[in-house]
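Yeah, one chain of the complex is gone here, protein chain that is, but the others are all in their spots.
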Amino acid sequence: MNYNYLNFFQIQFVEDKQEFSRFPTKTGRRSLSRSISQSSTDSYGSAASYTDSSDDETSPRDKTQLNSKGTSDFCVKNIKQAEFGRREIEIAEQDMSALISLRKRAQGEKPLAGAKIVGCTHITAQTAVLIETLVALGAQCRWTACNIYSTQNEVAAALSEIGVAVFAWKGESEDDFWWCIDKCVNMEGWQPNMILDDGGDLTHWVYKKYPNVFKKIRGIVEESVTGVHRLYQLSKAGKLCVPAMNVNDSVTKQKFDNLYCCRESILDGLKRTTDVMFGGKQVVVCGYGEVGKGCTAALKAMGSIVYVTEIDPICALQACMDGFRVVKLNEVIRQVDVIITCTGNKNVVTRDQLDRMKNGSIVCNMGHSNTEIDVASLRTPELTWERVRSQVDHVIWPDGKRVILLAEGRLLNLSCSTVPTFVLSITATTQALALIELYNAPEGRYKQDVYLLPKKMDEYVASLHLPTFDAHLTELSDEQAKYLGLNKNGPFKPNYYRYKHASKIP
Amino acid sequence: MNYNYLNFFQIQFVEDKQEFSRFPTKTGRRSLSRSISQSSTDSYGSAASYTDSSDDETSPRDKTQLNSKGTSDFCVKNIKQAEFGRREIEIAEQDMSALISLRKRAQGEKPLAGAKIVGCTHITAQTAVLIETLVALGAQCRWTACNIYSTQNEVAAALSEIGVAVFAWKGESEDDFWWCIDKCVNMEGWQPNMILDDGGDLTHWVYKKYPNVFKKIRGIVEESVTGVHRLYQLSKAGKLCVPAMNVNDSVTKQKFDNLYCCRESILDGLKRTTDVMFGGKQVVVCGYGEVGKGCTAALKAMGSIVYVTEIDPICALQACMDGFRVVKLNEVIRQVDVIITCTGNKNVVTRDQLDRMKNGSIVCNMGHSNTEIDVASLRTPELTWERVRSQVDHVIWPDGKRVILLAEGRLLNLSCSTVPTFVLSITATTQALALIELYNAPEGRYKQDVYLLPKKMDEYVASLHLPTFDAHLTELSDEQAKYLGLNKNGPFKPNYYRYKHASKIP
Amino acid sequence: MNYNYLNFFQIQFVEDKQEFSRFPTKTGRRSLSRSISQSSTDSYGSAASYTDSSDDETSPRDKTQLNSKGTSDFCVKNIKQAEFGRREIEIAEQDMSALISLRKRAQGEKPLAGAKIVGCTHITAQTAVLIETLVALGAQCRWTACNIYSTQNEVAAALSEIGVAVFAWKGESEDDFWWCIDKCVNMEGWQPNMILDDGGDLTHWVYKKYPNVFKKIRGIVEESVTGVHRLYQLSKAGKLCVPAMNVNDSVTKQKFDNLYCCRESILDGLKRTTDVMFGGKQVVVCGYGEVGKGCTAALKAMGSIVYVTEIDPICALQACMDGFRVVKLNEVIRQVDVIITCTGNKNVVTRDQLDRMKNGSIVCNMGHSNTEIDVASLRTPELTWERVRSQVDHVIWPDGKRVILLAEGRLLNLSCSTVPTFVLSITATTQALALIELYNAPEGRYKQDVYLLPKKMDEYVASLHLPTFDAHLTELSDEQAKYLGLNKNGPFKPNYYRYKHASKIP
Partner (left out) sequence: MNYNYLNFFQIQFVEDKQEFSRFPTKTGRRSLSRSISQSSTDSYGSAASYTDSSDDETSPRDKTQLNSKGTSDFCVKNIKQAEFGRREIEIAEQDMSALISLRKRAQGEKPLAGAKIVGCTHITAQTAVLIETLVALGAQCRWTACNIYSTQNEVAAALSEIGVAVFAWKGESEDDFWWCIDKCVNMEGWQPNMILDDGGDLTHWVYKKYPNVFKKIRGIVEESVTGVHRLYQLSKAGKLCVPAMNVNDSVTKQKFDNLYCCRESILDGLKRTTDVMFGGKQVVVCGYGEVGKGCTAALKAMGSIVYVTEIDPICALQACMDGFRVVKLNEVIRQVDVIITCTGNKNVVTRDQLDRMKNGSIVCNMGHSNTEIDVASLRTPELTWERVRSQVDHVIWPDGKRVILLAEGRLLNLSCSTVPTFVLSITATTQALALIELYNAPEGRYKQDVYLLPKKMDEYVASLHLPTFDAHLTELSDEQAKYLGLNKNGPFKPNYYRYKHASKIP
């Protein structure tokens, strides 16, 4: 879910600079965003919602803690919170039955026996279910956080208690962040052979600091847009000497992250921040990709009148057929109650347009970055900003007009809503399968490149989640499989079928 | 729209036999289906609905007719119907403004000047708008029908009246069919350089009978699944010596033919045949591809309770998220009121299942062929068939139970509904653009192979249809185009982006 | 379903004239509409769709026919069609299980033993199921048609064959119409004690011609708006000397006739007449009552962009909350593709507005009468009318613009769609229950007035239809019934609760 790009290792990677310059740097409030990845410092509200705001001010690095088995190979806020963390993990397990099911199916054969995995992800109850699955399948794991704010301290404690070497706490400094990563990788007598990363910070640390270790890695599994982008950069530069799996773009994850998840989070995000009634509201959704399709469907169903803006005529025609007026933003800017951006573009809503909005109208962003609304243009002396709730600013014009800006133009679904456990389950299951695949793949199946999850495994992830819905798959008869030219066990949408003639397009 | 396969040239193409054997042969009622394409003999109800059933029994081949300009290079039922046909064409023009718009935009430069096109399509008012557009853009055209039943005689007359050489009438014999094709191609002093085909009969006639002509063709544009399949066969066999354009699989056409068109035609087809009330009915839709998604969405909206069967876990998970129970057919067979098949598979509904259906339940097919319901299994002595309306059979069990079978298991949307002019407009515009592209492409852009329409042209077809909906596209600013790395005029979804890593899937 | 008013007995009922003058007289094509009810001469397409167009020109009145039992107390087109009619009835029975269920439940006690019912309704397979139910419950029946076009001759034959005295055929003259009614009522040695009417013609015939018979009637059950209106007129004039039941306004029937039925028939009616694609079309629906709610919901679901016009602010606010722009017709008249009227008002669409509509736009009426579109204003010399299909006229302006007028402004759902058997089943069941109630009610329960069906019986009609949907009612426990102050068997929405304070509104 790390959509934002980051300015990682700016000094080292000067050759990448121009490429990176497409992605605007978030500046201002946090000076440390200059040197570590932006995603690692994004506020990440929901996952940590149960977490205590402990008053103990001592840095975990300065404490010596032992778990009940007497070991100390971890560094967390307070090992005594383990029991509370265990409860959180157990509750999460209830909604991640796919992972539990995978754990049970593969436990006998221990497909990860011998795997030494270093991981760098958000450390939450859901991730803990993943980590404990990896352990159950035979892996040894050392783990750190990909974000300095998102760690659930009690979960980190619970993992440390059962012997996973976790180095993470909520509220790390930049120095802490790299120290924790290093502690994961740099251990005498133990050398990782797999990497599970979310954002690319761990991968680059190993690549830069421990090139000899890096060369012996059997596979990297990367979860985020950012990290995947970095891997392609490395690959393009001929420096990626290990196979990597891009799990961010797996079909299942994409569908759930975008269409289905946004369909719900647009309503949730708007409601939690503004209590707006949807019925009768006029809303313009900029962009009719998967995210826009999800947002418009939800709002239409709730009785809003929805307009769409698009640059692509095919998407525009889809919007027409789905019952939306396709307009230019300027045509409706004076009448709409809500603007939602989902384009991935920049300056989709300009100051000039914000000037013309109605009093009380709402502006927010569901797209891939915080560039879509020109928020910077609102930081001028004649406008007053009033923070009325967390994530809610009233920007007040000299004539008293208020425009309600949510999450300062950052992603509404990340800032003001929650990611359903079900979506996290799909991600975690995909990560586990990718690790198993890379670790067990026969020599030569994967080269030094970035791969998508094989379609069949994508289908397997989906199938593991069907029991949640008590959904029953139909099985092909031999005769039918032959008729369709398919293997009875899939993949059912063969790659060749779909992309068959693609290379012929001039 | 020719989904059914055909047993074309069975004798000549013995080498293709095994490939073709996947597609079952329709037998029985029409012996001529042995030797010409099945699609060319399919009943094709809607388009010809206005057509008279003239009493003149004389074969057009035996008549000499002159149009008002005194020429006789055509063969139609009755040239005197031209005026009536002209009115039909004018009415069709009203709903095909995209084509008219293309006509106007390209008329000055005559991009088809010098093109000599032979065409073989349904001859309807909509096709006439296409043909007259080609003429307006500079082409010379000779035309014949791809189906022996579908010709609107008065439209053929109207085209002949303005000088297009049309050879077609409603109710041709098999011999007539080939005679007409031959008359189009074989004309002294005139040699075609472009082919527009729908089903592949014309292409194969030229390929077989006039190999020298075939070699000089600059391009073939093929509309149907069947014809495209034949072209790929030829290509695979190394015998396709000209570039061909597969317009059947263009994005725009696919979306409209499947999702949007089926969303409406499932309701229309069921209503016209059975007058069934949708509200409260329990329906099972087999297959959750684009067609299944369209059918389920429409029925859910009308108050039916819809179940889905699927073999592919990814599609099954989509069905779950869209609010449908995913079941095996046997779980619900005793309770459902309607079964709709959309799988492309065979024997999806078996005799055993039909035996267990409720009295008064309806069975129909929206998929790609008439194999989905095992209709043959119902032709046993203990079952009575009662034809209660056109396309509606009651199959009656010994205990009096009736199952209502629509269109004998053939495609409901073709047999019992109509194809909206808007969809025909998209197809015709795509065909016209494909002809222009192939005719004008610089040397080397296209090899001797089958191509998809370039994405940008797909987008152009879409953009030509936006004015119908008064839809206004947003244009990228220079800055935004640069930010996104796109050309301001598209294509907006670059091919590389989408298919980038496809070849890496092991 | 007889929404249109009629000019019945204009000479006799001069005292009613002013009241009646609200309802415009349809003139023109049929001179007989002056003297019999308009509804009795409305074209009534669907129900008779299976009926043969027999070539036998002899009037049934001039033939002597015997059924197989040797009796001749009937007058139908051709008694030999009885077998075919029986099949139609059997098919109808399959969709009218509620009536069959009622037949079974009440058959033992014969609640209509001694009832002598004269009926005047459409004579269709569905009505036959009703009539045979009445007979099964003990009644003697004599029957005639309420419409000169709607009789299914073979059904009339089948009823006559089993001994029901039917006097009706398709294509009666006005004189035939009254002759048939009289034959039903005026039979030596047999005097009716119950009336089942649809339109009021039978009731008024008895009232006028046989006042002594009329006084001894135990109850009248009236189905149509028209007939109910007439009964209230009689009641107001103090001339209604028997209790009458208004089954037109029963809750169940109203809901099904309007919201649920129109939701489907708007799509069906538009599709059958124009093959229009709904997706992306801009539609304005005039009136947001139950009919308007059904139409807008269906079109929105199919991807149309729907506007609403309203005069009532409460309904307008509902439209807003349901996601529709509420506009004045003039605001959108130039841009919409379809206008649908559902107001019950007159001149909702004026010539001035029709002048401003787009080329190719469609105008139709789903409201209560043919007054909503000012069709008369289109019959001027400068406009050309072109009948392109049954029920479809192109009205052509001097500049070539075409407006597509459906059913000449009459009810689209009656003229161009069908009434689902399920709705007819609800009506028929309600009629049967009303007859049972009136016939068995204790002295004094009903006075000489017009009554609604008791709520409990309305609920009973609904409950009889639940098995069709395999719907299972929850039953109140004794404790719950006590808590809610309800009888466990209903009625569940007590009248007092709903209407309690109504009389207090000043």
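The letters A, B and C name the chains in turn, as written, and every chain counts its residues from 1.
Convention: a contact is a pair of C-beta atoms (placed from the backbone, for glycine too) under 8 Å apart; a residue touches a chain by one contact, two chains touch by 3 or more.
All values reported here derive from a predicted model rather than from experimental measurement.
**Student:** Please pick, from C:E310, C:D393 or C:E408, the residue that touches the omitted chain in the full complex.
**Tutor:** Selected residue, touching the omitted chain: C:E310.
**Student:** Which candidate, B:D73, B:E174, B:D322 or B:D374, sits in contact with the chain we can't see?
**Tutor:** B:D322
**Student:** If the hidden chain were put back, which of A:S173, A:Q254 or A:Q335 would touch it?
**Tutor:** Spelled out, the listed residue whose C-beta touches the missing chain is A:Q335.
**Student:** Kindly state which of the options C:I162, C:M187 or C:M321 is in contact with the chain not pictured.
**Tutor:** C:M321
**Student:** Among the options C:Q107, C:N359 or C:Q480, which residue touches the chain absent from this view?
**Tutor:** C:Q480
**Student:** In terms of residues, what is the contact footprint of the unshown chain on subunit B?
**Tutor:** Residues 279-280, 300, 302-305, 320-325 of subunit B touch the chain that is not shown.
**Student:** In the whole complex, what residues of subunit A lie against the chain that is missing from view?
**Tutor:** Against the left-out chain, subunit A lists 46, 50, 91, 94-95, 260-261, 263-264, 267-268, 271-272, 275-280, 282, 298, 301-303, 335, 359-360, 388-389, 394, 402, 417-418, 420-423, 468-470.
**Student:** On subunit C, where is the contact patch with the chain that was removed from view?
**Tutor:** 22, 246, 249, 251-252, 255-256, 260, 309-321, 325-329, 331, 344-348, 371, 445-446, 449-452, 454-455, 458-460, 462-463, 465-466, 469-477, 479-480, 483-485, 490, 492-493, 495, 499, 501-502, 504-506
Just so it is clear, only the chains that are shown with their structure count from here on.
**Student:** Need the central chain here, defined by C-alpha centroid distance to the all-chain C-alpha centroid.
**Tutor:** Checking distances from each chain centre to the full centroid gives B.
**Student:** On a C-alpha centroid basis, what's the spacing between subunit B and subunit C, in Å?
**Tutor:** Here the centre of subunit C sits 41 Å away from the centre of subunit B.
**Student:** Could you grab the centroid distance between subunit A and subunit B? Build each centroid from C-alpha atoms only and quote it in angstrom.
**Tutor:** The separation of the two C-alpha centroids amounts to 42 Å.
**Student:** Which positions in subunit C touch two or more other chains at once?
**Tutor:** 279-280, 302-303 - these are the residues of subunit C that touch more than one other chain.
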